[in-house]
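Only a single protein chain was left out; the remaining protein chains are all shown in position.
For chain A:
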Amino acid sequence: MSHEDNNTVPLPLPQTSQSDIENLITASVQLAPSTVKPACPPSPTTRASIPVSTSPSFPSNPPPSLSKSSTYVPAAPLLHSNDPNANAGRSQPNINTLSEPVRETVKRDMLRIVSNLKLVVFPNPFREDPGKALRDWDLWGPFFFIVFLGLTLSWSASIDKSQVFAVAFALLATGAVILTLNVLLLGGRIIFFQSLSLLGYCLFPLDVGALICMLKDNVVMKMVVVCVTLAWSSWAAYPFISTAVNPRRKALAIYPVLLMYVSVAFLIVAID
């Protein structure tokens, strides 16, 4: 990140000398507005909320399109983002994310997880257009849900707890990856991480079911609860997968997803 390979243009101009060229170079460097040193902890003098349309995400990564972040208005460093089509309106959020305090980043990511959960699992107007709903995918939510499910199953098991956890985690993680590959290989138009994120978020109802089963030990109740949560999970996952593939191949894409959720449901019921 140094200037050693700056290309200077050696034009023999009769009216400019070498020192003038150097002056031009230093002037061009100073053209960038004076910026706040990023090393200094920023002290908020004025705060303005600017709706952020994108947010950095975890490759797991979570981004919501609906959260707001505070910005430090006057002294934001100039940014270049690697998008030649970025217009002036888009550059605004970028400035803020590089200089915002840590608290804001945490808050933004938490909000993202909650909003993704609400979009995927609960009824909402976006379900007809699934592509828009999980635009800001993140993998933190799925990570927590998978770990939570593994922990619950492991807690309920009386023997081989470690094995149960490892099996549950590996099954869910590789299952999500394989199901995504299945959709992609069927010619579906879905993005890898978006689908991973979706399949992880749809585990939320099963998490709730596993928790209830862990607390109460009645067999009939367990069956009922697991059936209800299984139906809820499948209902949540269905629109996203089915709209991503060719209508004639919908069943081929949906069936493995349902199979995985059913096997997880069996795990929950059969654990003792």
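The definition used in the following text is that contacts are C-beta pairs under 8 Å (C-beta built on N, C-alpha and C of every residue); 3 or more make two chains touch, one makes a residue touch a chain; residues count from 1.
Just so we're on the same page, contacts and distances are computed from a predicted model.
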- Protein name (UniProt record) of the chain left out of view, among "Golgi apparatus membrane protein TVP23", "Phosphatidylinositol glycan anchor biosynthesis, class T", "Beta-Casp domain-containing protein" or "DNA repair protein RAD51 homolog 3": "Golgi apparatus membrane protein TVP23"
- Message: Given that one chain is not shown, which residue among A:115, A:180, A:194 or A:233 touches it?
- Response: A:194
- Which parts of chain A are in contact with the chain that was left out? 1-3, 5-9, 11, 13, 15-16, 24-25, 27-29, 31-32, 34-35, 37-39, 54-61, 63, 77-83, 94, 97-99, 102, 105, 109, 131, 135-137, 140, 143, 147, 150-151, 154, 161-162, 165-166, 169-170, 189, 191-194
